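Part of the complex only, each chain left as placed.
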């Protein structure tokens, strides 16, 4: 039988096919089967991840909209709200880095303005193989240019992000894009509340054969076979997207629509189904009404096309004419392609002829869910066994230089200088200057901060601890710039969940993240899941990226990491710790990615954050920088390089542990000596240790121990090593 | 020395936003008869080679390897001698 | 003073310019849709940055055919003040209101950064509040800012003192090392012969408030306002 042949090709399992037969009460035709295949893919249906996502805390005093919409929304007072989400575009970027990354930005931006918000900031989180290989450099250059060109053209500043290099990502890079929008609370657009009989309008780009089965493609491992059946690559049209943003936001200002829905993965099938499913409605679509770019497209191709820069609009009664006028002003064609009905069936017509009829719920809620069993992988036990005392001793100054030159630590200016991070004139802490980006909100004293984080090596070594660490680091980054962490979005990048070891990583990481998010009071309001990130070299490290957003009540209190004055006192807030597990030091100097991940004490983390926030309002700090990759030594060096001021500090002893441990819950601050007693007083109130390390000043970086030994480096030399590394590699 | 012209065009079916924008603008400027515009690259390469065939072979190879992006583009190579 | 800020499809610094004029300079600001044909009610016109028509084909190439551009020409011919910033500068070049053309940055990359500019003339409506030879710090953000003109044009730009801003070191050294994009003679901004049309790649609207880390751009707008007020007196 023909279908019997094709359903497996479409990634539908035997049991799933039986379910489809039950829903339909008959054999589905090819189009119907295609509709199931994309809607029931992991990418759209979340069939492996839904049970785990339930573990996330999703409610809180600031949450206006949690997961379940195109993006999450949080309340920041005065009728203002922030809308945000992060999304992956990993597989498309592996195939065509420039267009894959560009269309990734396009997709996440649509999710934001679909909610009625003006997109005001972009961030990203990137992972590549080590940048010594030509192909990797090509991928990196393409992805960065793609992200930059698309966001720059839209006039949305790309204000932050992170980038890591590890060979586990060599064949399967990760490209996650996050967008933040600003909206008046009373203009938020939620679920498309459809009226029976309401027309459905399609606006934006014409439909071509691009990306058919992209959603299914994203839900498989990358292999030669999958490369062969890959869909036509989608090309982004940022100019079209810019017109869509402006036109759609005008529709909202004039209150002309019931709702909007972007077309993303699975194209018309998914967005139309989502539109109808919200109210238990049905829908009819005529594929002949869909403007096409190519001749001879079949209903199957029209319905499953993933052509970019398209939106569905559901007009308010009687507003069609005004809507058409606004689209016309922006040079956009909008056409009515169908209508909302009351029979709960998704019907597709080709002119007079009905070519598909599928119950809407079958496509959406009908998607099967798999609760899988995880198995602790073999590597897990092995990596815990590292004995740090047995490491060969190294020259600490040399180790320090090596760390500054590590692509994972060195300045990322090569990347962010390709992004317009200032357009909209709101960015007050620009990329590279602080632990998080800070943007003002015009017309208020307020600002918001955002950061994306994930140390996937830590997550690999211990998914549960690593998951907690990821959330904590994001929250700490916000507190460092003076913002109160409010809520988070996340992108769960993992390997094939059908493998028990991968599922274990996935589950443990989610549990750790959920625990920390709950404890810190930063609920999860949106996110995305990207599974099957594997290649012939195996799975990528588990990479659950967190994008967190926080609020500054007064933008004047913002902080960055740069030392400001000669003679300021430098202090460590938090414990002097020596654990080297999972550190960049172990990797760079000993070629090891192992060890016991330093534990996170959530209570202590929360106290540190509260302390930093109290210090913000008291204005006692000149600079603040959290300790992460490269440890205390690198944190100090970065503050010095940024400020153009050297320093001299003294530690109780000098060893690799104290210098390079990446143990969490710590920050390096500098302050005027008159403020030191205040700092100590507030810190003791929160139970956070203060270690006075030394002073800023001079042209040298000097870290001394009790004896005569010292790590020392000229500031200008440090700046060169750290500042020019990536640029040199990418020449 | 040989001169080779390499034409790089987007594959049929691949969206060409630039061509589309230029087409619209031409229509508005009064060129109403313009139905479609596609924008590709015209790459001129001057190279030393052993023979005409060698020059052509090299040009083919570099087009495949570097000048065109095989995922979205097709190319055509033409030799222009005597330059 | 009434500023008209032209909005092309794809402009994206229009709102930033509007904000600076209205909320920072406290003057009147109006958006002007690119299909408008009359600018006579304004005292000055801003062509803002962005990616008009996606900058497809060449930056500014398509925008120059917008109806508003004939009005801009007319406005400039009558002596009105016109400032083109970034994409606005590119449009002025394509439209022939200023000589020369933009090429892709020498690095072939988009560059967003802070640069220093030397202000080489202070007897213009846009710069008279600066001091002669003053060096200012200002953001740039462009992919096609590599200014080019033929040698004769360069000569005439020089002899007519039309080069207003050049990329330089913080000390004012106009060296290739401080040229971010490969522009001929480090050119960052030029003026027409009559002195009422300025094009510049850097963004003064991004450094007109202390909170954004610099206020050197403020003086560009303040100069324009001051000049217009003097003129009307």
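Assorted remarks:
All chains are identified by letter, namely A, B and C, in their written order; residue positions are counted from 1 within each chain.
Please note the rule applied: a residue touches a chain if its C-beta (ideal position, glycine included) is under 8 Å from a C-beta of that chain, and two chains touch if they have at least 3 such contacts.
Just so we're clear, the structure is a prediction, and the values are computed from it rather than from any experiment.
Each chain type appears once in the displayed model; counted over the entire complex in the file, the copy numbers are A x1, B x2, C x1.
Throughout what follows, only the chains that are shown with their structure count from here on.
Mean C-alpha positions place chain A and chain C at a centre distance of 36 Å. With touch defined as above, residues shared between interfaces to two or more other chains in chain A number as follows: 237, 239-240, 331. The residues of chain C that reach two or more other chains are 53-54, 56, listed in rising order.
By the touch criterion given at the top, residues 9-13, 15-16, 19-20, 23, 49-51, 53-56, 109-113, 139, 141, 143, 203, 205-206, 209, 211-213 of chain C touch chain A in their complex.
Considering their complex, residues 17-18, 21-22, 25, 28-29, 39 of chain B touch chain C.
Across the complex, chain B is touched by residues 53-54, 56-57, 62, 65 of chain C.
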